[in-house]
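Read through the structure below, which is laid out as structure tokens, and then see the notes.
One protein chain is absent from this view; the other protein chains keep their places.
Take a look at chain A:
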Amino acid sequence: MRRGTYVRWGVPVAAAAVIGAAIGAGPVIAAVSGDPVLPERSAQQLLADAAAANSKAGGVPPMSGTVQQTASLGLPALPQDAGTSPLSLLSGSHEVKVWYGAHDKMRVAIPTQLNETNLIVNGGQGWYWDSSTNTATRLTVKEGAGQEHKTPMPQPTDLTPQQVAERLLADAEKYTDVRVINTAEVAGRPAYQLVLAPKAEGSLVQEVRIALDGETYVPLQVQVYAKGSAEPAFQVGFTQVTFTPPAPENFAFTPPAGAKVEEKTLGDQPGEHAEERAEKAEDVKERVKVVGDGWASVAVLPFDQKELATKAAETPEDGERFGGGADPNALLDSVLKSATPVSGPWGSGKLIRTKLVTALLTDDGRLLVGPVTPEEITKAAGVK
């Protein structure tokens, strides 16, 4: 090897190094420049400020950005044809674009390869556009049903934000260690991170981190860490965000020529249906039992495998709505196949483990689900 050869091959090596550095530049720059430091705040102050910022006249400030959701729950392999169904959100990484103008002006777009799904809300009406079926659905929100669209913040008018924060924390601290990190950065913005760590030993959740923008207190990111892994098992948050009002075109939608237009009214369910649903909910509530408390609670519900299978087969309509291909039966089969049989003094059953949730299907027809270790869940199975 000649000296010149080394020099020559130094060029591609240097190029690779530069490219590698550029890819890793974000973390490197963050490490070199140090974390952004916001004024220190206690959890109570932070929650009070956030509640105050979100309940004042303007509410959440106008913004637009890209939200990325990543889940590595350690689920058994899901059928691949899930496609764009909500089920596909349980694994892998997904990107959603968000434009937010005011509480009644927003657009959410899910771009996929040569396809796009849009939800546009403007005033009292909304549009759901699916380019793969070339269908625009006009959604009209019925008067009075709009209540649930308000920011889901606790805002009883008789309480000041400080009181709300106090009450929330008092409830939370029974089971949770709450602390605040003031050096986080999300989507290039300095942010406060509210860290909730369960006190319960048997919980699978290491901690939950909620990032609030340092300036506007808008929640920017939620991360759920499982015990024993450094990467979050579930994460949803902005990868890019700007707090400027988005262009008004984003909220105007006219169905394109040639598209199918459908009408749908939200909050206008036939009365009997609503009643039926309420009854069902009551029924389920009665049958569900919760063992344990706080982060270590386990839900115990009666479960009949055969019944579920027939039910799934009976309602093909629902299956179709959730993206066609995802056959609930196939899903159930694939999940059950990966279950490990377990037995103990409480009986025997099948155990399904994921990073955050453990489920136990006992042979005597009970389903136990909880964010706890397998030991905890078998203990709960013993509680009759």
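Keep in mind that, in the parts below, a residue touches a chain if its C-beta (ideal position, glycine included) is under 8 Å from a C-beta of that chain, and two chains touch if they have at least 3 such contacts; residues count from 1.
As a working rule, contacts and distances are computed from a predicted model.
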| item | value |
| --- | --- |
| Record-based protein name (UniProt) of the chain missing from this complex, from "Imidazole glycerol phosphate synthase subunit HisH", "ABC transporter permease", "Spermidine/putrescine import ATP-binding protein PotA" or "Lysyl-tRNA synthetase, class 2" | "ABC transporter permease" |
| Touch criterion as defined above, residue of A:S42, A:N115, A:S229 or A:T340 at the omitted chain | A:N115 |
| Listed residues A:P62, A:P255 or A:G347, member touching the removed chain | A:P255 |
| Residues from chain A at the interface with the omitted partner, ascending | 2, 4-5, 8-9, 11-12, 14-16, 18-19, 22-23, 66, 80, 91-93, 109, 111, 113-116, 118, 127, 129-134, 136, 240, 247, 249-250, 253-259 |
